[in-house]
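To start, I am sharing the structure in question, which I have written as structure tokens.
A single protein chain has been omitted from the complex, and every remaining protein chain is retained in its original position.
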């Protein structure tokens, strides 16, 4: 058995001058509460507060970061227990699946997934040996045992993780039943929804017509026209807000923004209701909805988020057999300067409006996004997203963005995860990397130690609360 | 009062092996005269040689690098004294404005603007305390006091800064009156114009028709056709050259180059005179003028510069209220390989012609620009421009460009600034970063110390003089 210890200085630059400062800055932020303003944890977890089933069901099966890598190396998703949409048989023996992960864990060398899992095993489950094919079953048993204990129930972990607020992502037609149950349960964990209407705003989404029916039902507004559709959206935003929401989110292929005339948009929506919307209809509709969401945000103060640039379900074979979100969403080149022009022209100077933009196209950091955020009062930059939520990704982000936009036009960290027990690992990594970045500035005499200390706290805690308008809503710790 | 000292090793890598070499290389170049071949300082400063009015008027109001950041954080430009085009009231109390800058100076942590200001305060004005809201008014008074002294008159600073040549940027219809006054004044400061005809070559410029009238008047050529237009341009180039110009410059949206037939271009120009030019007309005309400017450069030996890829006046609200150059120019993706094809095909092999290309799209460095400059004798790469005139920007530039194009296909540093007293700060930073880059090569045994010493001098002084054909025109110091 190979014992491991996670080094206190991990991920910091190895240059002693930087490392010393980084460690010192990190000491000042590592215990701050976690604010998670964007993610995909299922609120049902905390409503039911049932024990997690087993390591494989908890860690591997819901995490496309993990199984896409195994798949890329030739392991069929069936062997990993990923449920097939056609009810084909998939591996049911979770111990066997876990063994496959152990046997192939070397694939994750140098990846954030490797780092997060190691952190999770070590700090959340107290596993002190290296994860390999040899140790896999011992580790499985160890985690399994823990999962039965009360200290490992979702709410207990939430408290232990010191999470001040956790934001989920919820569809426009979602009843927010679990958020409601959590509130009424008397438990004080702060779990709030985020309004993400993609399933009804993307006219070509699979099942769009059905989604509209759902939205009609839940909003009590019969959606037979675009204007009724917008009423329903407005109603839902108000409902989400009443349930604690502070933000909206939209995943779009392109960040193109453009206001259509009333007639144009009504006609497009009519075609959509008839099942005749074209790709161009859908693109224009999205561009228009982005304008409308901004307009509504100006009114109701919800922070607007855009996540563009992902070619969803690139692998149709996997989509057909296993559904969406299976590791086959691939980024594309994304243009911001021209595409956001109309929206920023209309709302970008509004100091009360906040638009947080994310990207999967790192070439836009220094070229488009930092210059835009370094000028428009409404625009802020989301942290490095998805594939770029990593040591090198965060380093590139800060290096490309800070010199033009400073740190105050960025918004702290988003863990963006479905994997609840990985949340501390992800925030810890982000805090380490931000401290390391600032330490590099101090070591080169670009900023002084006091400034760095201030900035490290901003990056770990203050900026996210300010950007997402969470200040004052909760008891602020520390 | 928090005393500060600028560390001698600032901006160098913190690794001692690199830092030691960087410092040593820097010692060899730090006192070389400044050659500033491209910038936006107003020549009137040196013709009149009047004292600068006050710190706010000198430092903040003309510098969009500064006020765009304040604006991005919600401070209206009115509060910063930026003159409104509609004569709306703006803050007149320069002390009050300065206090705002002090209160928000933390926003510039990690930005080149922060670094430049610190350098300027410390070395130009002898300010030895940290700039904060608390110290702001003391620093204001200190600078204000200095500005009254003869040693702080523009010409005295020019001499103290050890500027060998300073290039201004001047429109095609500019009389160069101030350049003339400087020459006739007997003062020996070398201030030369650069021919930038954008206001007459971009058919859709605001006021284009009026600009053409101006050009007619000053050239004595009545411009009623394209061919007369070209005559006027040629006349002005000759005049600029007689006034010491060694270069031209063009800011274009796209670097597309394409020669139109005589008929085509005449028709486009005719439409423009009638106020009927379309966007396509303007684009094609720019593409054609780039070809013509190259042709003329081959003849008259003026170095040709292109600055493409900026979406000017992205924020129309600011444009309407405060005019151009107010921090709202945002970069776009820029293609060079195909766009420069026709120009390079015709003139790129000409060893007497020099085309210096700049970019705001860093993804083009290693992909397009270094391979082009590493092949075509006529093509040289301008230094990292604007948002990329920074520690990380310069580092990325050298790392992306050198392995393919070497350093000898680059042209030293451009400060490109309107802010005269920031010139030493900017050149100092560039020299430090180039020395640091070379030190990194030495420390990894990629080049030896002697080569590095040679190269550091080339980057600080020799290359710029060679590229801009300034060799031999002046007494060479050192």
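A and B are the chain letters, set down in written order, and residue numbers restart from 1 in every chain.
Following the convention adopted for this analysis, a contact is a pair of C-beta atoms (placed from the backbone, for glycine too) under 8 Å apart; a residue touches a chain by one contact, two chains touch by 3 or more.
Since the model is a prediction, treat every value here as computed from it, not as a measurement.
S.K.: In the complete assembly, which of B:209, B:276 or B:338 touches the absent chain?
M.R.: B:338
S.K.: With respect to the chain omitted from the figure, which of B:363, B:390, B:417 or B:436 is a touching residue?
M.R.: Among B:363, B:390, B:417 or B:436, only B:363 touches the chain that is not shown.
S.K.: Using the touch definition up top, pick the residue from B:56, B:257 or B:409 that touches the left-out chain.
M.R.: B:409
S.K.: Touching the left-out chain: which of B:66, B:296, B:455 or B:470?
M.R.: Touching the chain that is not displayed is residue B:455.
S.K.: Touching the absent chain: which residues on subunit B qualify?
M.R.: 15, 17-18, 333, 335, 337-338, 341, 344-345, 348-349, 351, 363, 366-368, 370-377, 379, 399-400, 402-409, 440-441, 443-448, 451, 454-455
S.K.: List the residues of subunit A that touch the chain left out of this view.
M.R.: 4, 6-7, 9-15, 68-69, 71-74, 106-112, 114-115, 130, 311, 314-318, 327-333, 360-363, 387-388, 390-393
We take it that only the chains that are shown with their structure count from here on.
S.K.: Could you put a whole-Å number on the gap between the CA centroids of subunit A and subunit B?
M.R.: 40
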